[in-house]
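What follows is a single structure, written as C-alpha cells, with notes after it.
Here the complex is missing a single protein chain, while all its other protein chains stay put.
This part shows chain A:
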Amino acid sequence: MLFLFLVVVVLLGTSVYTYIQDRKLQSVSLDALRMASWNLVQLGNEAGDLDLQIGLMSKGAGDPDELMLRYDILWSRYDYLLNSKESAPTRQHGDNKAQLDTLFADLKALEPAILAAVNSGLSQWDAVMRGWEPQKTQIRNLVTDNFVGDETSRLMSNVQASRNRLANLRLLTLISLMAVFVYFVLALFFVRRQSRTDPVTGLPNNNYLRTVRQVSGEKTIIICEIRQLQLVRSDFGDHGANELSSLYASKLLKELMPGDELIHISQSEFLMFLQPRAEQTLEQTASQLVEATTFDWHQPNSVLHISAVFGIDPPCQEVSGDWSTRYQQAHRALAQAHIEDQAFYINGEDLRRRIAEDAQIHAGLIKFLNREPGSLSLHLVYQPIVSAVDQNFITGAEVLLRCRHDDLGFIPPNRVVNLCERLGLGLSLGRWLFREVARETRYIYQHLGFRGHISINLNPAMLTHKLADDVKELLIDGGIPPSTICMEITEDNAALEFGSINQLIERLKAMGITFALDDFGTGHSSLEYLRELKVDRLKIDRCFVDGIETSDDKARFLGSIIAMADQAYMKSVIEGVENQEQWLLVREMGGSLIQGYFAHKPMPMDDYTSLLLDLGTDYPRDIRLSPQRAPVD
C-alpha cells in the first residue's frame, strides 16, 4: 500500500514540477524574448535613425531639428528601457541594465558635442562621430549577438530541457506502471497462495482442496476429525483450539511419507492423501495413525485426552477414481466410524451396501409410517414373561419389534430403531408402536380380563415431556389398564440426565405405570444408574445367564445381581433362560420373573392369545371380565 502511495506521490510531484517548469518556459521565456526583441529592435532602428542624421549633418546636408528629434527619441528609448515596468525583463537579463546605463550615459554625454556641432558647423562633427561610433557598435552588439541570440538559445535549451523532462516523466510513468503491474501480479499470486494456506498450521486449506480435481487411484484418502475440539474450544477458546490444531497437525505430519499430502480442512478436520505403504496393510496404517495421534494434551490446569476419528477410503482399481465420489466415501467411512464409535473405519463393499440398504430401509420406513403401501413392513411379537415358580403362570409379555423388507428380508430391530433415531423418525416409530400395541392387546385386556403387564421398550426419541401425553392418549385411552403398562428404558437412554428422566418416571408412575431398567449391566453405565433411577424392575441381560449351568462363578455372579435387586426392592426379570438347568438355578437364586426361549419364544398376538386361553396356562386376571374360567380350587 505504502509502495503504491509513494509511486503516485512521486508521479504527481514530477508531473506538477514538469508542468510548472513548462509554464514558466512558455510565459516568461517567450514573453521576455518577444519583448526584448521588440524593444531592442526599436532601439536599433532608433539608433540607426540618429546615425543617419549624424551622417547627414557631418556632410552638411542634415536638418538639425530632425537630428535632435532622433536624438530625443533615442533618449526616450533608453529612458523607457531603464525605467518602465514593461521592459523590466529586458533590462534584468544578464548585464543589460549596466550596458544600457552606460549607453544612456554615453548618449547624454554626447549631447553637448552635438549641440556644439549644430551651432558651429562641420568642423565639430568629427568629435560627434568619434563619440557616437563606439555607441553604435555597442548598440549593435547588444541588439544582435548578445541579447537576442542568448535568449533564443536559452529558450531552445529550455525547450530541450522541457522535452527531456517530458521524456523522463514518460519513462518514469512507464517504469511506475510496470512496477505497479508487477506489484499487483505478485500481490495476486501471494493472496492466492495465502488464501490456500491455513493461517494456523501453514498447511494447504479448504480453498486448496477446491482446486483438487483428481487424486491418483493408488492413494488412500483419509479424513481425520479431532474428537475433543469442540470441548477444547469451549474450555480454552479459539486460541486453545488453534494450539491443539497445530499440535495435532505436527503429529500427523510426522506420519507422512514422501508423496503424501496433508490438508487442513477445518479447525478439527484434516484430509490426507497417502501413498501405498510397503509391507503394511491399510488396517495397520490406520492403527499406526490412531496410535500416533492419541495423546494427552497438557494444559496449565488440566490434562485432556485427545483422539481422533478416521474415515478411510482405500485405494481403488482405476488409475484415478472419481475424486468427489472418493471424498464422499471417505466422509461416509468417517460417519460410520462415529456411528460405531470406532477410531477408524475403512470404506468397503459392506459399507457401501449397508449405506444403500439404510437408504432403502429409510425410504420404506417413511412409507410405512405414513401408511402408504411399500416394500417394508413392521409388526409386533410378544415374548411371555413367566413366574420363576410356576412356568405356566404368565405374568405378562415384552413387546418386540419385527421388521421385514421385501428385498432385504428380516432387519434386526436395533438397526431399525437406530436408523429412526438418526433420521428423525423416532417419535413416529414410537407412536406407531403405542397405537399398534393398544390395538393388538385390546382383546386380551378388554375381553379376556388379562391383567398381566405389557412391557414396552421406549426408544430415546420418546423420552420427552410429551411421553405422558402419548401414553395417556395412545395406550390408556386405547384400552390398556395403566397398572399393566411397564416402560422399559435402557441405561444408554437414561444416560441423558437422571433429573429429567426421574421427573418423567414420577409423572407416569402417578398414572400407575411401572418402569423397568432394560439390558442391565451391558451399557456404559454403573451401579449409579441402579441407585438413581426410580425403576420398579431390573431386566438382567442374557449375558449374565449364559453359562451359569456350567460355571459356578457365573452362577454366583448372577445370584449376586438378583440379590442386589431384591435388596433394592426391585423385581428382577432374568432374560435369556434357555434350558431347564438355567431355569432351576435362577429359581434357586430367587429370581422372580423369567423371560426366555425355555419358557416361550416371541410370538404373534394370535398365538399369545391362544396361549392365555390354554387351559394349562394361568395369568393375573380381572375376575369380573373373565367369565370363561372358574377360579381353581
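Rule of thumb we're sticking to: a residue touches a chain if its C-beta (ideal position, glycine included) is under 8 Å from a C-beta of that chain, and two chains touch if they have at least 3 such contacts; residues count from 1.
What we mean here is this: contacts and distances are computed from a predicted model.
**Q** Consult the UniProt record of the chain that does not appear here and report its protein name from "Alpha-D-ribose 1-methylphosphonate 5-phosphate C-P lyase", "ABC transporter permease", "Acyl carrier protein" or "Oxidoreductase molybdopterin-binding domain-containing protein".
**A** From the listed options "Alpha-D-ribose 1-methylphosphonate 5-phosphate C-P lyase", "ABC transporter permease", "Acyl carrier protein" or "Oxidoreductase molybdopterin-binding domain-containing protein", the omitted chain resolves to "Oxidoreductase molybdopterin-binding domain-containing protein".
**Q** Among the options A:S15, A:N45 or A:T464, which residue touches the chain absent from this view?
**A** Touches the omitted chain: A:N45.
**Q** Which of these, A:K85, A:H239, A:R531 or A:R624, touches the one chain of the complex that we don't see?
**A** Candidates A:K85, A:H239, A:R531 or A:R624; residue touching the omitted chain: A:K85.
**Q** Hey, which of A:L56, A:L82, A:L115 or A:I355 is the one touching the hidden chain?
**A** In the full complex, the listed residue that touches the missing chain is A:L115.
**Q** Residue by residue, what part of chain A touches the chain that was omitted?
**A** 42, 45-46, 49, 64-65, 68-69, 72-73, 75-77, 79-80, 83-86, 111-112, 115-116, 119-120
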